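Worksheet for the structure shown next.
And then chain A:
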Amino acid sequence: MANPKSSHEVWSARVREVFKGLAIQDVSQFEATGSNRAIQIFVSRESFSEALSQLRRSSNELGLSFFEDLFAMEFQGGLLVTAKWTDTSQFGRSLWLRVVLPVTGTGELTELPSLAQFWPAAIGSELEIEVLFGIQFLNRPDFGSDFSLDHDHDHDHFGFPMRRLGSSTEKAEQQ
Partner candidate 1 sequence: MIETLSKVFSSLLILQLGFVLPVGFLHSYFERKIGADLQARVGPNRVGPLGLFQGIADQLKLLQKVSPELKTPQLALWPALQLAALHAAMVTVPIAPHLLMTITGLSILLPLWCILMVSVCSLLLGVNSREFTGWLAGLRSAFQAISGFLPAMISLISVGLSAGGFQWSNLLSPHDSSMGTWLMFREPFLFVSFLIFLASGMVILSLPPFDSTASGPDLRGGLGTLFSGRRSSLSVIIKFYGVLVWCVLTVGLFMGGWALPGFLSSVLVAVLGEGAANTFAYQAIQVFLVGLKTLSLMMVLGVVGRVMPRIRFDQVADFSWRALGPISLVCLMGSALLKAGGISP
Partner candidate 2 sequence: MMTMAPAPFQTEVLQTDSTNWVMGPYHPGLPGLMQLKLVLDGELVVSARTETGFAHRGLEKVFESEGWTAGVLISDRLDPEGAIFGELAYCQAVEDLAGIEVSERALFVRTLAAELSRVVSHLGFVARLARTVGAETLFHYVQRDREKFVDLFELLTGARFSLNFLRMGGVVHDVTDGFLERVLEVCAVMRHRFKEYNDLFSYNQAFLGRARATANITPEAAKRVGLSGPNARASGIAMDTRRWAPHAAYSKLDFDVVMGEEREGDCHGRYMIRIREIVQSMDIIRQCSEIMPTGSALGLKADEKFKIPIGEGFSRVESSRGLLTCHVLSAGGERPSRVHFRVPSRAPLDLLPEIIPGCQLEDIPLVLASLDLNLAEIDR
């Protein structure tokens, strides 16, 4: 039986090779206990689409059949969007694709290509992130799900509640 650690190293090397050539800012191991470790790849916003295409082409080979999660958070003055794929049959094979979107205030929208057009499991997260963080996902397909806090419902725009950048909360924390 192959040494699981070495097979993970082989797999990690293959992941790096898949994303070679893209404007990758960082590739590192997210160390966590047990099987929760992952390879995280920070890409630039410009190469995010290409990264998604590469991943689509290689997902079978890499065994990343399960789209696990998509979420956003504030990080180092911008919005960090993380998309996670995992192989539910193998110990510790997870890939996180991460991109930092620079934003200056709380009121501006920013954009990313939609993941739901390739991985329908992302649709719920994209709906939420769009409303709560103000990140628009371009070419987002319609799978018949709506989010009641969506701006299309003519609610008064209340900002993006999950952002703190430039908000009074951030200023209070800085003081």
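A few notes on this one:
Definition applied: a contact is a pair of C-beta atoms (placed from the backbone, for glycine too) under 8 Å apart; a residue touches a chain by one contact, two chains touch by 3 or more; residues count from 1.
Picked so that all candidates are chains of the complex that A comes from, given by their letters.
Note that the coordinates shown come from a computational prediction; the quantities given were computed from them, not determined experimentally.
Picking from 1 or 2, the partner of chain A by touch in this complex is candidate 2.
Against candidate 2, the residues of chain A that register as touching in their complex are 30, 32-36, 38, 65-69, 71, 73-75, 82, 88-91, 119-121, 123-125, 131, 143-150, 161-162, 164.
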